[in-house]
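In this view, the complex is presented without one of its protein chains, the others remaining in place.
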Amino acid sequence: MNPREKFSVGLLCMGMILALLPLSGSRSFTVKPQILLSEVLDDNTYLTVDQVAKFIVSEDSSVQIIDLRTPEEFRTVNIPGSINIPYSKLLDNDPGTILNNGKTVNIFYSNGDFNSNYALAISKGLNLKNTFVMKGGLNEWFKTVMNGNFSGERISARENALFETRTRAKKMFTVMNSLPDSLKLKFKQSKLLAAKKLDGGCE
Amino acid sequence: MELIKNNKIVIAVVLIVLVLVVIRSSGINHFKNDAKRLAGPTLEQSNTITREQASRFAGKNLIINMDKDYKSVNEITGEVQNITADSILCKKYVNTILKHNGSVLLSSSEPGLSARIWMILSQMGCTNIYILTTSTDNEVFKYKFRPDTLMH
Partner (left out) sequence: MGPISSLISIPEWLDLLIALLIGIGFGFALEQAGFSSSRKLAGMFYGYDTTVIKVFFTAAIVALIGSQLLSYFGLLNLNLVFVNEFYVAASIVGGIIMGAGFIMGGFCPGTGLSALSIGKIDAMIFFLGGMTGAFLFAETYPFIQKLANGSYKGPVKINEVMGISPGLFTFLLIIAAVAMFWIAELAEKKFARPDITNEI
């Protein structure tokens, strides 16, 4: 065989190896398992509903709250200022662009504890920094912020501040979600537009 | 024989690549390809099961109890291993989990922790792994929002 034929055979063999590999062209976790494990075991990645309520009340623009529920659920009720990325769509596009590559604080929430924590493990696995989970999800939010009442005889200053935040967050939540659907949509679109403008770069 | 002799270099290169690929695909210190496919069960929530469902599994169950105070999980038949979450990626445990012939059930009083560990192990190529839950409605919205109609 001449060198060219040899080379062709070599290429064909390589091709066969590649054809058998489970290359999907799609994403796989890039962080080493041990490192990922230590990151997901970090207790700081859990935020309580009260911490999230504080962010909402102070309208902190460095915080992006991500609602992982379905669009229908999001439309009925959502945390003020949150954006909707259904959990099932999280890996369809590059999550890095949505999560702004860790430049903002990203807080995931779903109804319960599963989807948000899967999303956290996925984002950490893809080496996206600054992702957090609202512990307990929207159920916990309703239990503590919306329906929570102070029971006791004397209220301390700290508790007072806590309940003040809760009351204000509850009010914002109620006001936002009581808007008629058309207004909600308008608000959502204006938010999307603002996000797009900030994004910049080439189209 | 003559053929092998003439194609030494080609065969050597292909063999090296083949060996590397085999090592890579069987190694445990990395994640497998295609995060989306491996996360698939979470989309249908087919990876969370109750104790009752788990006891009906045909194969041998391996129950991994991640709680520090080692609560008993003996309501289901199967082998119980007490492994804390921070040591779950030790070589011997990973090998036990990956090579277990049957279902692996993650048990923890912290659903968020189970979810995170489930994702890591699944992305490492562990199939047949489930999260044990007490209720199936963790991701169901349990409250009703009452809009404030007096606002307008």
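For reference, chains read A and B in written order, and residue numbers begin at 1 within each chain.
To be clear about the criterion, a residue touches a chain if its C-beta (ideal position, glycine included) is under 8 Å from a C-beta of that chain, and two chains touch if they have at least 3 such contacts.
Small disclaimer: the values here were computed from a predicted structure and weren't measured.
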Item to check | Partner chains on view for the chain not depicted | outcome: A, B
Checklist outcome for this item: Touching the unshown chain, chain A contributes residues 4, 7-8, 11-12, 14-16, 18-28, 30, 94
Item to check | Sites on chain B contacted by the missing partner chain, in the whole complex | outcome: 17, 20-21, 24, 30, 33
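Everything that follows uses one rule, which is that only the chains that are shown with their structure count from here on.
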Checklist entry - Once you find the CA centre of chain A and the CA centre of chain B, what distance in Å lies between them? => result 22
Next on the checklist: For the complex, give me every residue of chain B touching chain A.
Outcome noted: 6-7, 9-10, 13-14, 17-18, 21, 25, 29-37, 39, 42-43, 45, 48, 85-86, 88-89, 111-113, 115-120, 123-124, 131, 137-143, 145, 147-149, 151
Item to check | Residues of chain A touching chain B in the complex | outcome: 1, 6-7, 9-10, 13-14, 17, 21-24, 26-30, 32-34, 36-38, 40-41, 46, 69, 73, 76-77, 87-88, 91-92, 110-118, 120-122, 125-126, 133, 135, 137-139, 142-143, 146-147, 174-175, 177-178
